[in-house]
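Omission of a single protein chain aside, the complex is shown with its protein chains in their original locations.
Naming follows writing order (A and B), and every chain is counted from residue 1.
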Amino acid sequence: MKKTLAATALTMSLSAAAPTFSEETKRSAVSMPISMSDIQAVSPAFGKYARETLLGEVWKRPGMSARDRSVVTVAALIARGQIVEMPFYFELALDSGVTPTELSEIITHLAFYSGFPQGMAAVTVAKDVFAARGIGADQLPQESPELLPLNQASEDARAKRVEESVGPVSQGVVEYTTMLFQDVWQRPGLAPRDRSLVTVASLIANGQAGQIGFHLNKAMDNGLTATEASEMLTTLAFYAGWPSVFSAVPIAKDVIEQRPS
Amino acid sequence: MKKTLAATALTMSLSAAAPTFSEETKRSAVSMPISMSDIQAVSPAFGKYARETLLGEVWKRPGMSARDRSVVTVAALIARGQIVEMPFYFELALDSGVTPTELSEIITHLAFYSGFPQGMAAVTVAKDVFAARGIGADQLPQESPELLPLNQASEDARAKRVEESVGPVSQGVVEYTTMLFQDVWQRPGLAPRDRSLVTVASLIANGQAGQIGFHLNKAMDNGLTATEASEMLTTLAFYAGWPSVFSAVPIAKDVIEQRPS
Partner (left out) sequence: MKKTLAATALTMSLSAAAPTFSEETKRSAVSMPISMSDIQAVSPAFGKYARETLLGEVWKRPGMSARDRSVVTVAALIARGQIVEMPFYFELALDSGVTPTELSEIITHLAFYSGFPQGMAAVTVAKDVFAARGIGADQLPQESPELLPLNQASEDARAKRVEESVGPVSQGVVEYTTMLFQDVWQRPGLAPRDRSLVTVASLIANGQAGQIGFHLNKAMDNGLTATEASEMLTTLAFYAGWPSVFSAVPIAKDVIEQRPS
């Protein structure tokens, strides 16, 4: 039996690691296309960085829970359509306290921020993960639930801004942006702070600098701390690459410095 | 038999939808990896947005034909290498009036704008779609057809601009850019307006802001209307994600405002 990265890491040196792997995660990991012996056969050094540095150190850092780190990682994978690593990290997210309802909402939310095709790719993985765990309709969010109450003042300001900037070019975009903010964002299955977190993580992972400032501010309005923002960047350096994070840093710096402390 | 998103949508509520699905599309859809029941098993809400909002509303909007919406969608998928959704949308394009010659030329054209590997990925899907429909060499564009007449003044201006900006850095890039504009762009199998449309859609989908202005202007010179540009953006919001479109909007606004009305 091939041992996978995670399974091996667990056996070898990560018994004290922050993320705890359930039997389901280990089973899923076993079916992953990348095993620790595969990595060793190409790059022992990459194996060490993945096992000791990323899973063994970064995931254990204080300042961000394994649950939130899962949310950030899953968002980056969905935003970039990286199917290969999704099964392992979807399992890890569920084991770290992300509920099936939340994972379902993350996928739906990111379909709007990364495109419906990326959402569909995530569905192909999540359906198997859910099926293997016996997660059925009763654990999923309703199609049309009662929405969270809207902050009307803030929504009016948003609508006005979008009408001014986008309206002269595309009324269709204006119309569906309203749906995005009044419907998708207000669904109760994922807390506003978590919607902001996955939005910011997806923007950084995809290098969409223009929207990071607005959404990082909104994330912090919604409860994300500066320490958590710092750890989000540390995590994304590994999952989205250094340049994505370095491009986001000056924007994050401006946001953090200009907020009332 | 699993019903797919499109097949189910057709049966359930889209009998009056703008795109009409041929038997070929339905057969292909049946073999798609994502079915409506898969989506329901992960996110009933995502299913609703895909079925009712995107296929049921957006595709029916006036201002852009289903044929052009197919062209935009196919361009976004090729530009981002999203193979999973290509079979369904290649079929839909052919059913909506895109000819095999045009689809062949779209793939070749976008190989230059998104990289040859993305073109090759599209080939792996298109060959099966063409084979299933019995589309043979007689329906494909020739390898070296008689080219469209060149607008020499406009080409001279382009060549001069590229020589000045790129020449000091890379004569190789200058040389093959000339081939791109004098050979690829002049092939008769795809109208200049459609070449511009797929170019602009690919640039927006890949966040390549620097070239959007030039090519949107060229698209409108080639006959794309402001209404069609607006609907292209509405379509891309769903297929490439909101941030890609929001980054393109100010550029599109400048182009549209500065054109003589």
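Here is the rule we go by: a residue touches a chain if its C-beta (ideal position, glycine included) is under 8 Å from a C-beta of that chain, and two chains touch if they have at least 3 such contacts.
In this text, all values refer to a predicted model and were calculated from it rather than measured experimentally.
When the whole complex is considered, the residue among A:Ser104, A:Ser170, A:Thr199 or A:Ser244 that touches the unshown chain is A:Ser244. Across the interface with the omitted chain, chain B contributes residues 81, 104-105, 107-108, 111-124, 126-127, 130-131, 137, 140-144, 165-166, 168-173, 176-177, 179-180, 184, 187, 203, 206-208, 210-211.
Counting over the whole complex, chain A has residues 33-34, 38-50, 53-54, 58, 61, 63, 76-77, 80, 82, 84-85, 205, 207, 229-231, 233-234, 237-247, 249-250, 252-253, 256-257 touching the chain that is not drawn.
Just so it is clear, only the chains that are shown with their structure count from here on.
With centres taken as mean Cα positions, chain B sits 28 Å from chain A.
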